[in-house]
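Notes follow the structure.
Every protein chain but one is kept in place in this view of the complex.
When the chains are written out, they are named A and B in that same order, and each has its own residue count from 1.
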Amino acid sequence: MSNNDTKFLWNCWYAAGWEHEVAEAEKLERTFLGKPVVIFKGESGRYIALDNRCCHRGAPLGMGRIEGDCIRCMYHGLKFDPQGICVEIPGQDKIPASHKVRSYPIEERGNLLWIWMGDPALANTDDIIDYAPLSDPEWQGLPKQCYLHYDCNWMLIIDNLADFSHLAFVHTNTLGGSEAYAVETKQEIERLERGFQFERWHRESAPAPYHLKVNPDESPTVDRRNYVQMFVPGVFLMETAFGPVGWDQSADHSAVKQYRNCQYMTPETENTAHFFWDYLRNYRQDEEAVSISLRDSLLEGFWEDKVIIEAQQKLLELEDPFQPRGIAADSALAHFRKVWDELLEDQRVNHPPKQIEVTRSIL
Amino acid sequence: MSNNDTKFLWNCWYAAGWEHEVAEAEKLERTFLGKPVVIFKGESGRYIALDNRCCHRGAPLGMGRIEGDCIRCMYHGLKFDPQGICVEIPGQDKIPASHKVRSYPIEERGNLLWIWMGDPALANTDDIIDYAPLSDPEWQGLPKQCYLHYDCNWMLIIDNLADFSHLAFVHTNTLGGSEAYAVETKQEIERLERGFQFERWHRESAPAPYHLKVNPDESPTVDRRNYVQMFVPGVFLMETAFGPVGWDQSADHSAVKQYRNCQYMTPETENTAHFFWDYLRNYRQDEEAVSISLRDSLLEGFWEDKVIIEAQQKLLELEDPFQPRGIAADSALAHFRKVWDELLEDQRVNHPPKQIEVTRSIL
Partner (left out) sequence: MSNNDTKFLWNCWYAAGWEHEVAEAEKLERTFLGKPVVIFKGESGRYIALDNRCCHRGAPLGMGRIEGDCIRCMYHGLKFDPQGICVEIPGQDKIPASHKVRSYPIEERGNLLWIWMGDPALANTDDIIDYAPLSDPEWQGLPKQCYLHYDCNWMLIIDNLADFSHLAFVHTNTLGGSEAYAVETKQEIERLERGFQFERWHRESAPAPYHLKVNPDESPTVDRRNYVQMFVPGVFLMETAFGPVGWDQSADHSAVKQYRNCQYMTPETENTAHFFWDYLRNYRQDEEAVSISLRDSLLEGFWEDKVIIEAQQKLLELEDPFQPRGIAADSALAHFRKVWDELLEDQRVNHPPKQIEVTRSIL
């Protein structure tokens, strides 16, 4: 067990990649929670996730060859089945039971792959947060679901998303609209056992720039509604709607344009992270130009975040100690971190990560 | 308090940057003694130096916005006054007294900014080494005062400057002139409480190449005088003069061409350094071509130093232990390091750097 193992929460489902990423890479080598994994689609169509290190000498299975639902290491030819069991060693009849690599539960929901890095016995696929719009033809997503790599602790991205006041300053000209957004609208969150949610109305204000770009005839003054949910370990779901001044949820809202936004943060290592996202809409679904414009606008906004968050990460990594000071707008992130700490403590007491015993070392 | 804190001397003024650097960067993000600082000029014209990390979540104030003499963090909008006190939190009425960033005393002298990284209560602006030629119209400096970044401990640059024998070998064809320079002229230094000084005459010798380049009619044989001063923490001041054989300081020296050279070494981190310098002359002050030639010649020489010093740094960083052996020419650097060690010891006993208590960590 490495020292970092106690910093991660093991027994939950993490977003691992989009289906198209695995299709393009064939064997997708990706690290989660500090552990190197190879993900591939077996010839039967099922997804398989194994420790990327061949049990023989640690060579990458990601450089291997898919054979049926197995993968063969192309260093010395060992072959592993979907459970990670070594089923062939060239030139050797008997295969010891110890010859296996770890296999990770992996599931697909709405084109997104979910991996379970903890104790497989505790994995329950009912716990996967399956975001309905990803599978619903009424909702049109981006031309391709997106991925960004962040040079930061994944929790900094969660902090970022948990605090809407940053929209006013970081994204004034892209996703936000005005600095007033930070001041006018107090954010009251509903604390959940594994996260939080809140609804936020921004009434009689200019529509956000990214929305205006694809709706140039939009009214200059609209009511904007956001409904946000954040769940452990790093799932951000948001409904966004722009409608005529005075509209509300209960009434008819055929004139309201709606979006569905999902973002997933998964730790790669302690200080690097995976970020997956899609942005869906329920209007003009067949116009690819709209999808492309939305993707580019969102990406522009995420890059605004990425630049400041990665700078923040570097400043926090300095030896010079830093004592953060809370503000009122932190209520969401503070609650999320409290939930996280409680789950870590529960893990420490009830499900400590198992230590792997190493009796020989190659290096 | 980080472990490195005891390696630095805190209570003294360090060269921090040239005025034109701040003007060009608007918000100059620079690290001193391992601490990240942002320097900017308030709208009132005063210089302000703050911890570059917003007290909220550590985002860089250097990505912020100057408002009057304040700076606003463009992550969540906190605004800090010149003393580093948080004077505005968007959407929040009450601001706790703990919400502030550290403010560092900063002063301008002769276009150079000086920063005090230690206890502000001990900062006395009379202690700033204000080099008169930088503000004296009789002395013409380079087109722009210069900056170099070094990948080495700043003391290696001080060592370099403290030992003139290196001129003979490193700078034979640029700043030195001949290898004889190392042998012929013994260097006797005057030990000072916070540094050293020495005068050095190199009589009846060829003028240095950089001087000859801008004075092609110079006599083939001249007397060269250097007067060198080095002070804690890393201030190198040198008078250089080339005159007819036999000239001396007391007599008339209208035929003598004089230079004034200032160089400042400031630790960025333990193993990287800032290096600021200017090179002034008292003749043909209005000829920019002379300034440019001098800058290029000096820069050529400094690059000769930089290449060897950075190679030296890498060799000293190796795990393989290295025991240095002194030579007679080390007297200046040995005295300077002795002074330094005594000041560090005094700091340890009388002014140990205060430990910042961190009760929460973001990463």
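General remarks:
As a convention for this text, contacts are C-beta pairs under 8 Å (C-beta built on N, C-alpha and C of every residue); 3 or more make two chains touch, one makes a residue touch a chain.
Please read all numbers here as calculations on a predicted model, not as lab measurements.
Looking at A:Leu9, A:Ile48 or A:Leu78, the residue that reaches the missing chain in the full complex is A:Leu78.
Considering the full assembly, A:His99 is the residue among A:His99, A:His171 or A:Arg260 that touches the omitted chain. Looking at B:Asp217, B:Glu319 or B:Glu357, the residue that reaches the missing chain in the full complex is B:Glu319. Between the chain not shown and the residues A:Gly91, A:Pro137 or A:Gly246, the one that touches is A:Gly91.
Taking the complete complex into account, residues 153, 155-156, 159, 163, 165-166, 168-170, 179, 182-186, 270-271, 307-308, 311-313, 315-329 of chain B touch the chain not shown. Within chain A, the residues in touch with the undisplayed chain are 1-4, 34-36, 52-53, 55-60, 63, 72-78, 89-92, 96, 98-99, 356-363.
One rule holds in what follows: only the chains that are shown with their structure count from here on.
Chain A and chain B have Cα centroids separated by 46 Å.
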